[in-house]
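I am attaching a structure below and will ask some questions about it afterwards.
Of the protein chains in this complex, all but one are displayed in their positions.
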Amino acid sequence: MKIFQQLLQLNARKRGFHIITTEVLNVMPQIAEIKTGICQVFIMHTSASLTINENADPTVRQDFEMYFNKAVPENDPDYRHDYEGSDDMPAHLKASILGSSVMIPIRNGRLALGMWQGIYLCEHRDYGDARKLVITAWGE
Amino acid sequence: MKIFQQLLQLNARKRGFHIITTEVLNVMPQIAEIKTGICQVFIMHTSASLTINENADPTVRQDFEMYFNKAVPENDPDYRHDYEGSDDMPAHLKASILGSSVMIPIRNGRLALGMWQGIYLCEHRDYGDARKLVITAWGE
Partner (left out) sequence: MKIFQQLLQLNARKRGFHIITTEVLNVMPQIAEIKTGICQVFIMHTSASLTINENADPTVRQDFEMYFNKAVPENDPDYRHDYEGSDDMPAHLKASILGSSVMIPIRNGRLALGMWQGIYLCEHRDYGDARKLVITAWGE
């Protein structure tokens, strides 16, 4: 078994859902050296998240942004944590609903994603910073 | 450390939540060879998902279907992605809320599930296809 780890700092993105599959692959060419394994992508933040979803039609990502804005409303008067603005607490909640990591099997030197699957960066802040990811791949 | 990987194609299920723990175990007998490790189950689709929840009372799974249909409504006029019908975009959203993989520790040759835990296939489409899973187990 071998294991590789890379840091990836993404350029700041606008609020919304963004496909980052190619950026992840580019920073971890060692996936090609693994016949059977796993690749984890982890985000070191609490107001942005990662998920796997449809990689083709951009309206899917627009609908994600629309849905999560309805499901996790801004300006709920019951929020106590609002120091950083109306997008602050909703960003934390969306981050935990969607999750801080994705785990993808490696098979024959490639990510075993389904035909329609891509990795999304979910940017929940109006003005999110450059986001730091840790990518770890292991197997044999 | 050793690592094993198996593909499992599940028969098409009706929309709803279905326990698949036994099917996963049957396709990965090598779990018995691992004293300490992890088993990941990954679904190669964006309109079905995996979760771990209560393995006994079937009304729990019925309540999951009821709840998620309320929480992620069909026919929201704000959806832009609706090519495949009213269950299309809600299926993508539910898939990301619940997640595309589960990770279960292996302990003494068995999945270290709690007494009440089972693995659910969450089928979010009215007529989902046979779903493909990748099961990977590693440890020593």
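Letters A and B mark the chains as written, and numbering starts fresh at 1 in each.
Definition applied: contacts are C-beta pairs under 8 Å (C-beta built on N, C-alpha and C of every residue); 3 or more make two chains touch, one makes a residue touch a chain.
Everything numeric in this text was worked out from a predicted model, so none of it was measured.
If you put the hidden chain back, the residue from B:7, B:32 or B:71 that touches it is B:71. Touching the chain that is not shown, out of B:10, B:28, B:44 or B:97: B:97 (per the contact rule at the top).
Residue-level contact of chain A with the missing chain is found at 1-5, 40, 42-46, 71-72, 76, 78-81, 83, 89, 92-93, 95-97, 99-101, 103, 132, 134, 136, 138. Even with one chain removed from view, chain B keeps its contact list with that chain: residues 1, 36-38, 51-54, 57, 59-60, 62-64, 66-67, 70-71, 97-99, 102-105, 107, 112-117, 120, 138-140.
Just so we're on the same page, only the chains that are shown with their structure count from here on.
Chain A and chain B have Cα centroids separated by 20 Å.
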